[in-house]
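What follows is an incomplete set of chains from the complex, kept in their original frame.
Chain nomenclature is as follows: A and B, assigned in order of appearance, with residue numbering initiated at 1 for each chain independently.
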Amino acid sequence: MEVLGVLNLGDLAQTFSKMGMFPVFDLAYYIVSILYLKYEPGEVARRSPVASWICAMLYCFGSYILADIFLGSCPVDYFQYNSHILLASAVWYLIFFCPLNLFYKCVAFMPVKLVLVALKEVVRTRKIAAGVHHAHHAYHHGWIIMVIVGYVKGSGVALMSNFEQLLRGVWRPETNELLNMSFPTKASLYGAILFTLQEAHLLPVSKSTLICLFTLFMATTKVILTARHSHGSPFILIESWVCHLLFGSPLGGGEEEHHVAPAPAPIAPISPVKTKEDLGEGTRKRKSKKAE
Amino acid sequence: MEVLGVLNLGDLAQTFSKMGMFPVFDLAYYIVSILYLKYEPGEVARRSPVASWICAMLYCFGSYILADIFLGSCPVDYFQYNSHILLASAVWYLIFFCPLNLFYKCVAFMPVKLVLVALKEVVRTRKIAAGVHHAHHAYHHGWIIMVIVGYVKGSGVALMSNFEQLLRGVWRPETNELLNMSFPTKASLYGAILFTLQEAHLLPVSKSTLICLFTLFMATTKVILTARHSHGSPFILIESWVCHLLFGSPLGGGEEEHHVAPAPAPIAPISPVKTKEDLGEGTRKRKSKKAE
């Protein structure tokens, strides 16, 4: 931390938090998002390119669509940025229809994927901060609205996954992202709370510093989780205690407890519960094998 | 009626229709609404407090959310009233997580519940009147819009129950509130029509009198229905005739006919058809037994 202090952390954070996201970071966001779409069941790309393209757009721009819906603006507002849509459409085309599956193999190659995943988290953090700021602009004391808008901006398509799946003819009513929150969704919620506290001047840090720190946390955690094919969450220990205190939940959450390392290790090892992305990874491997 | 005239009914109605709803009446509304949520299947409160909290908010503020959606404003607009949200959240916490289930046992105790149910109907009537008035403000001659907005303000979460259930992982596509209207939903529709007629100056009563009379009708009926664990409806007789005349439906609706008392009795005895709330009551009883 002293080294960072010498390097003038404040200026660095300021510069970082003002950096443009288009096209490099946004491109990484589109690639990783549509990669996850490819892992999903329902082979609609060839059967109905229109449905597949719409799903891809929801994966890339779902957070804007949801935030616009929640704030009562035009849901297709973001589609006025033709260059963003064209870039995302190009990524969709390359991932699904590139000859020899070449593009997919490149971006799904682990070292490349880890870089892209890290870049995606940079965009996610900025979206949360922008969402909270936007809501603050519309409702000066609407703290709950700020959390909600920051949350949907961070979680994006995950929060409407039931309806996104429906587009592909898949219907799984027994679960949804709110019943079984994945790490990015949970982190978006906590991030939205943090940014709202900052906007309310209840956190003793500047917004740019918070963006910097939260980006670092998100990128590191997501890269480690992706590298380990894990779907654990660094929050398990804290959550288990808070839920025990507040809601009287049984401490530790059963089997998962055995895997949770003691306090200093921030990342929980592979959870035994297979989640959506887990299955996606499995599918990916099978698909890769078929392709080889 | 003469006695009421002596008591200066007009002034009384005026005062009553201007009375503030927060916090007493709103509190009753939140308690009764979240009580019905607790009766619903899907034990999500402990599994996912976030999903449960969101459901509770939909139960308490669904009418505002729906009316905002229908009128094209921001659906989370009402969440700017932090004190209302905090009060509803406190009720949610107490009903689901209070030690020894104490709060639940208190408010579900029949005499207390009857008072709360009566207070809830006061809020419902005011919401219908406010919805119609709001729509009248936006569309001066949009009589149908007025009825729609008043209707959704009165019915609230019931009209989006399919999607609210989905949040809890429950999916019952074969039915919905429009196919099997419960008494409050029906009454909201008729109330919305009455208030729209009043707004169009087609009813020879002032709005405050109409609010007063409709509140009296709703509170009395709902209290009697709750006390008798009944899901009948005082409209069955009239509806059966109107449907017969307009739509050629078979008169009387089969078995229900036997239970319907002749004209003067306004409340139909227990209907043989088990509805959502019926099941809820059953579940409640089983739950109480388990808790004891």
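Keep this in mind: a residue touches a chain if its C-beta (ideal position, glycine included) is under 8 Å from a C-beta of that chain, and two chains touch if they have at least 3 such contacts.
Computed from a predicted model, the values in this text were never measured in an experiment.
Trainee: Full complex copy number, with 2 in place?
Mentor: This complex, considered in full, is made up of 3 identical copies.
Going forward, only the chains that are shown with their structure count from here on.
Trainee: Would you kindly give the rotation angle relating subunit A to subunit B, two copies of one sequence, based on a CA superposition and rounded to a multiple of 5 degrees?
Mentor: So the copies are related by a turn of 120 degrees.
Trainee: For subunit A versus subunit B, what separation do you get between their C-alpha means, in angstrom?
Mentor: 38
Trainee: Touching residues of subunit A toward subunit B in the complex: what are they?
Mentor: Interface residues on subunit A, with respect to subunit B: 69-72, 138-139, 141-145, 148-149, 162, 173-176, 178-181, 189, 243, 246-249.
Trainee: Can you name the residues of subunit B that touch subunit A in the complex?
Mentor: 44-51, 54, 68, 72-77, 79-80, 82, 85, 96-97, 166-171
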